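Yeah, one chain of the complex is gone here, protein chain that is, but the others are all in their spots.
Naming follows writing order (A, B, C, D, E, F and G), and every chain is counted from residue 1.
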Amino acid sequence: MGDPFVIAGIELESRLILGTGGAPSLHVIEETLRASGTSLCTVAMRRVDAATSGSIIDVIDRTGVRVLPNTAGCRTAREAVQTAALAREALQTDWVKLEVVADERTLLPDPLELLEAAQTLVARGFHVLPYTNDDPVLARRLQQAGCVAVMPLGSPIGTGLGIANPHNIELIVSEAEVPVILDAGIGTASDAALAMELGCAGVLLASAVTRAQDPVAMATAMARAVEAGRLARLAGRIPKRFHAQPSSPTEGMAVL
Amino acid sequence: MGDPFVIAGIELESRLILGTGGAPSLHVIEETLRASGTSLCTVAMRRVDAATSGSIIDVIDRTGVRVLPNTAGCRTAREAVQTAALAREALQTDWVKLEVVADERTLLPDPLELLEAAQTLVARGFHVLPYTNDDPVLARRLQQAGCVAVMPLGSPIGTGLGIANPHNIELIVSEAEVPVILDAGIGTASDAALAMELGCAGVLLASAVTRAQDPVAMATAMARAVEAGRLARLAGRIPKRFHAQPSSPTEGMAVL
Amino acid sequence: MGDPFVIAGIELESRLILGTGGAPSLHVIEETLRASGTSLCTVAMRRVDAATSGSIIDVIDRTGVRVLPNTAGCRTAREAVQTAALAREALQTDWVKLEVVADERTLLPDPLELLEAAQTLVARGFHVLPYTNDDPVLARRLQQAGCVAVMPLGSPIGTGLGIANPHNIELIVSEAEVPVILDAGIGTASDAALAMELGCAGVLLASAVTRAQDPVAMATAMARAVEAGRLARLAGRIPKRFHAQPSSPTEGMAVL
Amino acid sequence: MGDPFVIAGIELESRLILGTGGAPSLHVIEETLRASGTSLCTVAMRRVDAATSGSIIDVIDRTGVRVLPNTAGCRTAREAVQTAALAREALQTDWVKLEVVADERTLLPDPLELLEAAQTLVARGFHVLPYTNDDPVLARRLQQAGCVAVMPLGSPIGTGLGIANPHNIELIVSEAEVPVILDAGIGTASDAALAMELGCAGVLLASAVTRAQDPVAMATAMARAVEAGRLARLAGRIPKRFHAQPSSPTEGMAVL
Amino acid sequence: MTITLNGSKTDVADDITLAALMTELALPTRGSAAVVDGEVVPRGLWTGLTLRQGQVVELVTAVQGG
Amino acid sequence: MTITLNGSKTDVADDITLAALMTELALPTRGSAAVVDGEVVPRGLWTGLTLRQGQVVELVTAVQGG
Amino acid sequence: MTITLNGSKTDVADDITLAALMTELALPTRGSAAVVDGEVVPRGLWTGLTLRQGQVVELVTAVQGG
Partner (left out) sequence: MTITLNGSKTDVADDITLAALMTELALPTRGSAAVVDGEVVPRGLWTGLTLRQGQVVELVTAVQGG
């Protein structure tokens, strides 16, 4: 549609990025990956567990989706940098979704540790996609640090509260020189559409799909919503008006 | 998808109903009708104007879309009933989008004239789809009068303010025995998706598409948004939570 | 303060009107009446009940507050008109808060019965203050019927959802020729302040005070909030801006 | 009222803190200081300007209000620390409203410079009240650094957009061990009341009053609003309900 | 004789007046009103109005309300 | 003869039928309808209906609308 | 010999290589990685790296997340 979505020089077919956490089974993940039409999905790095049956990687490879390892669970720049290095060895990718959270209750990013980790990883040749809060200043700093995208939250991870502060997202978009991807907080399709209408280049979500009552149907819904929001942004919406404006002619009424 | 949209016994392929007013040309209307994939579109009845070149009806017939005449511009039950009768002769359809507005400034429906007109038209064998305000009580009265659908506004016609009072729409949906179609006020794709997520069976819009900078692109956006919202409603969204919930495992962190 | 609040030629000291329903005791009612500084409070008319100890009327007379009987519980114009007539005999007042609700679940006004009752009562010399929905057209009709005020809801009675549709309240205020009193839905102080900022002449509330954990403290809060909102409306708020504007001088920075 | 507002061991009579910037004249400032009943107001430090007639300090001393110098206009920790030191010499106070903004367009705080400045100033014996964004993590870090209060924004300085993200303010309040003061973005009285209802200990505002059409009336409005919001918070508001709840008895209806 | 008072059959003295009935019930004048056979009885007629066997009387009073 | 057509006095051939008038105006059958002296004229009567001097005729058609 | 594997003391063959250990654990090459004494081990060194008594080894793999 002549509207390519490019991160770090790679064009992605879909503007919807899927997280794979929270799904009831690998089978459901595979179905949601296909239904969503996504080109990129996240994974976490964890200790080998004999118990685990089957591999998320096999599923992802089967669907031909690009993998984006995250540093979920890391609390310090050091841990996050190590985890990214591990992921690079494990998955042979320089891309990383950088997460450095401050606590378990809010799962909000720690601005200082996040920025430090981003700087270090960029210096080591990573393509960094940081999960950040909706502070336009931190988003700017992360871009200055060389991140290939910025991924502000709509609201805290898993809350489904949608986009709490659209004004901040608009501010971030208005000055961004890399793709802005709305990450976290999306609860339903209209949230994803709104993110795109605010000017985001993409949306990353996990729980909204994996924890929905029908994950596959919701994956389809999100795919449509992201397309809808992007098209609407490009189409140029009508301005908001305080008073009504008729959509039928006011002239030519018959006298009845 | 096993989720038919039926009005008065007629199944419609698309849950998006398009108004044709406000478009720059018949050509654009034809393109938006096709892009939207709609199965039903509205027209107004006006005095013959020699100046008019081409006919909206030819366009509609060409696209194979069902026509829904409206009574736009009518201020009294009497005018609206006459206009509906005229439309029936002109278009050979019993369906009518009933509009009886109180004034030009708000274009809000007059509850008393509207209900009276609905009662009269139902008695005369019309299939009445009334454009109403978002009052759950009036919506109930219109259903009791035998309307085949109720079409509450999101906000006043042409304002693009979206759904001003989602609570009322939810109340209307919760007790409706006919399809609830969100009519008027939609400004962009996320508004349409939200309408469906609230439980509406369909969305009717005109200005949002016909007055967008790129009407055809917006028509496509709206089609996707309505599908997205419907799918999301059926998929069962995650509940809203005050606190965060991780989407990556909290166990098995490596010690780095 | 040179800003009199006048209904039907009577000047009321306070713009806060208190409902007395839902309070744990007559003692609490008396305290809330005093704390709120109200000049007008509502009562309902019910069958004599031997069980009842003490009289709300004694309390109201003791506090010197004017009484406004309501027609709560009425479902038809007929019942409401009879109840108003009873109240007039009982309380020797021509004033009535007219309530005609459609059902127990929403307690929303029935627009047709409400308007009919208003017309009848005005014809019989009552000063009618109708509890109505937030439809600007119905509000207009009620004024045309001769009501001395219009009392649109913010949201359904007892929900505490605040003002669901500020746009409608603004539309009602913009054309009102009698005082607009926000009635029902107020949950907390900021809701009451907002009502006044939207241009309402007063606020009527019951549950928000009588069912608060500390009714007397909440009564004081509401009194302050109504004053605050009214003053803010008259003071002329600053416009909303997308971008920031410094409140300290940008010139004269020392070079440090 | 047994609800003291204490910062750094000093009890302040009023929970409203006034900024003095943006006022048309010193005379108006004096009137607003008196009308607001504030106990604390901010000033900026700037180069001596022969042109200036009269002194803000004389006005403040005359009204007996405590002065809170700010570091407005500073972009780096270094500048802010120097400015605070200057202010201490000039005004003989250890208190400072710490502002370190990232740019002129958003006037948003720079999280890193802000935290560094806070740490340095605390080490030098200042009582630091930092103007911060609404990130709960940064607020926590500032408290850990020894700030005597945290002052998150509602929305950017001077925008009058109110509290863009109430959820974040609630999160900050829920874990705060020092007073949380809502600073910046307040546009009207209901915004100030809401800030207090969310649990803030106080509100700091300037433009909302100094740039209102009638600054003195707005100062009074804000004083009332802050009291109203605080009282409402303490009084315990009613819960929000989806369905209505009557405030008049449903028993004992007369049969009419 | 028997009347229907607020929905219940009630025995009252023959030829009792409305005013007397209200006094018997210790009903405060202020805040109360009466409907007899569907007609609201003006305050001024309470003393003069003699009730008759089988009449339907509703006695209401002001209570706490919304 | 003269009729009032869509609000303007208009000269038409004497005894012209409604159908003939619509043809003259190149009015498409599909999408159009007529009101004569306040009565909506059923499609089936267009050819049979002869207009008379002074009658008020409204000819309407479907147009773009909301 | 004994190493600390993912936090637990574990007996392994003396002089076992990292690659051999991973094979023993049926660890898929794709998606897995190792840290030995705090150093991420480049994929290319797995076969060459002989583990020694008491070393701390973390073996991780990609799982559903985020």
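Just so we're on the same page, contacts are C-beta pairs under 8 Å (C-beta built on N, C-alpha and C of every residue); 3 or more make two chains touch, one makes a residue touch a chain.
As the structure is a computational prediction, the values presented were derived from the model and not from experiment.
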Which residue of D:19, D:136 or D:179 touches the chain not shown here: D:19
Sole contact to the chain not displayed, among D:44, D:100 or D:256: D:44
Absent-chain contact - pick from D:40, D:65 or D:87: D:87
For chain D, the residues touching the chain missing from this view: 19-23, 26, 29, 42-48, 50, 52, 55-57, 61, 67, 69-70, 72, 82, 85-87, 89-92, 97, 99, 157, 206
Touching residues (missing chain, whole complex) on chain C: 246-249, 252, 254-256
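As a convention for this text, only the chains that are shown with their structure count from here on.
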Interface composition of copies chain B and chain C: same or different, split at half: same
Selected pair, greater C-beta contact count between B-F and A-F: B-F
Chain separated most widely from chain E, comparing mean CA positions: G
Computed distance of Cα centres, chain E from chain D, in Å: 62
Approximate Å spacing (C-alpha centroids) for the pair chain C, chain E: 32
Centre distance in Å when chain A and chain E are each reduced to the mean of their C-alpha atoms: 72
Per-residue multi-chain contacts in chain C, two or more chains: 19, 21-22, 44-47, 70, 72, 82, 86, 106, 108, 157, 161, 167, 206-207, 242
Of all residues in chain F, the ones touching two or more other chains: 6-7, 35, 58, 60, 63-66
